[in-house]
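Now for subunit A:
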Amino acid sequence: MALSMSTATFVVDRDETRCITCQVCVRQCANDVHYYDEDGDRVLSRDDACVGCHRCVSLCPTRALVIRQNPLEFRPHANWTAGRLRDIYKQAETGGMLLTGMGCDQPYRIYWDHMLLNASQVTNPSIDPMREPMELRTLLGRKPERLAFEQGGALAAEAVPGPQLELSIPVMFSAMSYGSISINACQSLARAARQVGTFYNTGEGGLHPGLYAYGANTIAQVASGRFGVHLDYLNAVAALEIKIGQGAKPGIGGHLPGEKVTPDVSRTRMIPQGADALSPAPHHDIYSIEDLRQLIYALKEATHYAKPISVKVAAVHNIAPIASGIVRAGADIVAIDGMRGGTGAAPTVVRNNVGIPIEVALAAVDQRLRDEGIRHCASIIAAGSCRSSADVLKAIALGADAVYVATSALVAMGCHLCQNCYTGRCNWGIATQDPYLTKRLNPNIGERRLANLLRAWSLEIKEMMGGMGINAIESLRGNRDHLRGVGLNQVELDALGIKAAGC
Partner candidate 1 sequence: MKRIVIHEEHCIGCRLCEVYCLVAHSTSRDIIKAFKTERKTVMPRVLVEEDGPISFALQCRQCQDPSCLEACISGAMHRDERTGAIICDESRCVGCWMCIMVCPVGAIQQNLLGTQVASKCDLCYFADVPACVANCPNEGLTYEVIDEEARL
Partner candidate 2 sequence: MKVVIVGNSAAAVGVVEAMRAQDQRAQIMMISEEPHPIYSRPLLDHYLAAKIPRARLAYRSADFYTRHDVTPLLETRVVALDTAARCVTTADGRSIDYERLVICTGGAPIVPPVDGREAQGVFTFARLGDIEGIDRLIASQQVHSAVVVGAGMIGIKATDALSRRGIRVTMLELAPRILSAALDDAASAILAARLQSAGVDVRTGNTVTAINSTHGRVSSVTLQDGGELAAQLVVFGIGVRPNVALVSGTDIAVNRGIIVDRTMRTTVSDIYAAGDVAEAYDLVVDMNRIVAIWPNAYRQGAIAGAQIVGLDAHDRGGVAMNAIEVQGLAAMAIGSANAEGAEYEVLCEGDPVAERYKRLVLQDGRLVGAILVGQINRAGVYTGLIRTRMDVSAYRKQLMGDGFGLLSLPEHYRKHIVTGQGIEV
């Protein structure tokens, strides 16, 4: 066996004066990093296996553990960073694609952090959210171009809006498939969506029978593998979403490793147990925009035109005409997923190098639809790393009707972004099908934490809106004038359609 040049990414520091050898860390690490040495009556650690998920740190009753990055240093090189070297060592050893989980971790510009929101000062005074009602309610779906009435006061036919999703807050839980995440994680999302009055997305895993009860708060995906798609599935939910692509891996299909295809997942997805579930890159019945229109209307027919149909695409270079085509094809909602969006499994090289950021994609799509006079025909949902309520508001100001969050939701449930979702050994019970690990996410607690997150964000949104002198979220939509850029060049400012701070 040849020498391996891979070195540990993390180092486990154990404070022996605090360690009480209770072995909780030994039991709780899914990667078997910690072990009990009977002869020495102490707990030791195998640093190599540590993925930096902090499970042991969080559970250690005496806070005896700290996980640090391996301080092993290469000679400094701005081009050949340690990460680049390690990737090549790994590929030279395995000959395989490097896989990863969660969203792009490379230092591309984060436009949210270069945009600032307005506040009222003298004219157009602020509103106090404690004193006056703030409307965060959001309706997603096709809106009529203008109001028109018949004789007698009834709404004219052309002024009737299409079927709508009503959200109590402009934030929904984005697509995360049962299979990539555990049933307990799905339960938590579904229950929290119901509690808060918003929606969660099934992703391409189908809908588990135990979750049909939350159908009124569910958006079901029809993805390229058509996993779990049958008539009951379509009719059990509030809306359907045709998934063309996702931001983390534009152009390629979903990937669920065989270890995660348990009997339950197999049944829900209608696929064989234990085999990798690879969704094809395209829908093999969608090779043109006309084909997409056909599928959209097939779904509308199947659900009696009672549910909004969404189309989700990854943010790529020509996103504006793509979105325009989608809206003209009859979609009621267009969801755009930026390059920083998360995933349960993707080739690292695709996750880090393909797609464009959501901020510029969103601005481009909103502007194009307005220019074409079809902005009212569909709602826009922005996805791909909203990390805070401020990001949500900035997205809305750029033109989104609402945002999808996934990484934020997972972090709320305990995710520490170790990026090892594809191994199925998630120590937090989230990205795993191992029943022993799944128990760690108590859905009661998961629901509570998710609902808390959205509640906290809604309070912050109201504060910021009040500060801007706005009392209805609708007034902020596409209102680019409430944004100013900092540290951006003119090309970027133009792409976002915002002015520079000071102007």
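Keep this in mind: a residue touches a chain if its C-beta (ideal position, glycine included) is under 8 Å from a C-beta of that chain, and two chains touch if they have at least 3 such contacts; residues count from 1.
Here is how the candidates were picked: all candidates are chains of the complex that A comes from, given by their letters.
Computed from a prediction, not measured in an experiment: that's the story for all the values here.
Undergrad: Could you work out which candidate touches subunit A in the complex, given the options 1 or 2?
TA: Candidate in contact with subunit A: 1, the rest do not touch it.
Undergrad: For subunit A, which residues count as touching candidate 1 in their complex?
TA: Touch residues, subunit A against candidate 1: 17-18, 20-24, 27-28, 58-59, 61-62, 434-436, 438-440, 442, 444-445.
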